[in-house]
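Every protein chain but one is kept in place in this view of the complex.
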Amino acid sequence: MERIPILQMGEFLLVTIQVDMHDQLALTLQEDLTERISRISARGVLIDISALDMVDSFIGRMIASISGLSRILDAETMVVGMQPAVAITLVELGLTLPGVSTALNVERGMQVLRQRLERT
Amino acid sequence: MAALQGSTLDAINSNQEQLLEQWIASLEANGATRNLKEQVLKQETREFLQLLSEGLQSGSGNSLAGAGWDAVRRFLEKLSSTRAQLGHDSHQTVYFIFALKGPLFALLQAHYRDDPATLAEQLWLISELLDSMGMHTIRTYQASRETVIRRQQEELLELSTPVVKLWDGVLALPLIGTLDSQRSQTVMESLLQRIVDTGSEIAIIDITGVPTVDTLVAQHLLKTVTAIRLMGADCIISGIRPQIAQTIVHLGLDLGTLTTKANLSDALKLALTRVGGDLGQRV
Partner (left out) sequence: MNVRDSGSLPVRIEQDVVLARQLARKLAGECGMRLVDLTKLVTAVSELARNTVVYGGGGDMDWQILDNYGRTGLRLLFRDEGPGIPDINLALTDGWTSGGGLGLGLTGARRLVDEFELDTAPGQGTRVTITRWA
């Protein structure tokens, strides 16, 4: 079955979404990710969506769910690299992803996750 | 269906000089030669008459859509756009064609003196042909004017959205003048793009120079702030006037996530303390 790869970097997980996702693929990613967070006791998750040229309500909901689920499992989720046109469209759609942390790119997202970890 | 006769064509061809003279006189009398050099006008009228004669000869009928009229159509398109650039109005432009009617009709009247039925028929056909040429001219004139207007609008919008880099990682957008819906949209898009291009963490939108903000524009501003957060940067709005604050509050929008400062320098101060600190944003 088609799957989006999840990379492990120490206590962080990195997901780079590069394909035009259909709904089932998004749901599989959500399951895989929660399973991995729990298995390796990850402290942070970076979801890089810089290659995504569209985020609709379904993918938006998936992102919000992953963020909420990871928080329960004691990991912080960062969504990084959202394109301007995608951000404008999401806001227009009415999906503002409250509670989801964001950063400009993977490097910045990683930096922020580390800083937050140091504080706790 | 009756067609334009070879005899009509002959009449035009053998009286070219006379037609040209009367045509130019008519153009001058109606102010359609403004800013035009005599030499240019002579050349244009001569060329058109030549193309008209060729078009009639091609036997494409009197519908301007025919292939035989390609050259005439192209000539008229070029004419309309040069006239538009010279600042001629639509009337002056289209008069180039209509001014030919008088001399041409007079010529045909003399030519078909003894055959009123043919005269009426030929007059009608040539009149239809010239009218459709006039229509074509006006249509292309309009289109070229619209292109000019659209380009000017775009240039103006670009001029009015100067995104400047204040510091490493800090962008500022000082807005001046009235914001309408279209301008706020252009502003939003260019600011978001610059954030990506420069990798800036903080954007300051200064609206000191904006006299009023209506509901739609206030909503646009808040949408911009939200979109910037989704991208992973942060936004500070500075210089909000009391009336504008009232508009925003009246909208009943959640201001909990909106960072505001009284003026640009306070906003910059805040931005500088944040750059280098923890910049991850919770939307």
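Per-chain numbering from 1; labels A and B assigned in written order.
Quick note on the criterion: a contact is a pair of C-beta atoms (placed from the backbone, for glycine too) under 8 Å apart; a residue touches a chain by one contact, two chains touch by 3 or more.
Here the structure is a predicted model, which means the values were calculated and not measured.
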item	value
Touching the absent chain when the full complex is considered, from A:4, A:40, A:85 or A:106	A:85
Touching the absent chain when the full complex is considered, from B:71, B:123, B:143 or B:275	B:143
Interface residues of chain A (partner: the chain not displayed)	20-24, 53-58, 60-61, 83-86, 88-89, 92-95
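Everything below uses one rule, namely that only the chains that are shown with their structure count from here on.
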item	value
Interfacial residue positions of chain A with respect to chain B in the complex	78-84, 87-88, 90-92, 96-105, 108-109, 112-113, 115-116
Chain B residues touching chain A - in the complex, by the definition given at the top	188-189, 192-193, 195-196, 199, 201, 223, 226-233, 278-283
